[in-house]
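Every protein chain except one is present and positioned as in the full complex.
Right after this comes chain A.
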Amino acid sequence: MPAFSGFLVFGVLGLAWFATSATGFVSPFLLPGPFTVAQAGWQLIQDGSLAKHAAISLQRVGLGYGLSVILALPLALLFGLLPRLRSFCEPALEFLRQIPPLALLPLLILWLGIGEVQKVGVIVLSCFFPIFLGALGGIAQADPKLIEVGRICGLSRGEILTRIVLPASLPALVVGLRIALGYSWRALVGAELIASSAGLGYLIIDAQNMARTDIVLVGVLVIGVLGLIADALARCALRRSAPWLRSQLELGRV
């Protein structure tokens, strides 16, 4: 039912879009109609450029996101195990967290050039904190009552960590992973808008330079749809691997 009403909203928005452009209420240059946009999209699909740009963007997101997970999870685990290390590093990390990754883009370009490394770097900078903080929060909030059960059952410290604390921290970690997924798209498109020669962000900025608002809209729509698909896949993977979170998923809390 929520899915249906969600699509209904899309339908209404589409109709409104159609109406405003068909009546000439808004100039077609500012807001091309749905058919113009569809035509532009079809053309981009046919000449393969849409697929090419999307693939490049997806690859960057996948790489940056994966790298963030590989960095953030062990570090969160280490901090969970060593509270001293945590309080030692926390101020520096907290400082870094306050800086929007795109504000660091000029420095990244200077240090890493305008190639792939810099784009992946921006994504890592923006994904790392949601994942790291989600995992850290989850570990810190693991129910001490369940940990006591582990102690009574004779589990070692390591076993308590892997068999009780980690599963217990999963809901918070999943929230972090999902937020990071959204952030990674934003950071990527931001980076591609500023310095790049391929990718969906480039497609948009290039179209803007050529005054092709319809292609700009195609890019925007594709980014939105890809984001939705990624999120749905993430939910689906979670539902399969952690069925006990089902009720929380349905309530939309995870």
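The rule we apply is simple: a contact is a pair of C-beta atoms (placed from the backbone, for glycine too) under 8 Å apart; a residue touches a chain by one contact, two chains touch by 3 or more; residues count from 1.
Note that in this section contacts and distances are computed from a predicted model.
Engineer: Tell me the UniProt name of the left-out chain, picking from "Septum site-determining protein MinD", "DNA ligase (ATP)", "Sulfonate transport system ATP-binding protein" or "Cytochrome C".
Structural biologist: From the listed options "Septum site-determining protein MinD", "DNA ligase (ATP)", "Sulfonate transport system ATP-binding protein" or "Cytochrome C", the omitted chain resolves to "Sulfonate transport system ATP-binding protein".
Engineer: Check the options A:Leu8, A:Ala22 or A:Val149 and report the residue that touches the missing chain.
Structural biologist: A:Val149
Engineer: If you put the missing chain back, which residues of chain A would it touch?
Structural biologist: Touching the missing chain: residues 145-146, 148-155, 159, 163-164, 167-168, 170, 242-244, 247.
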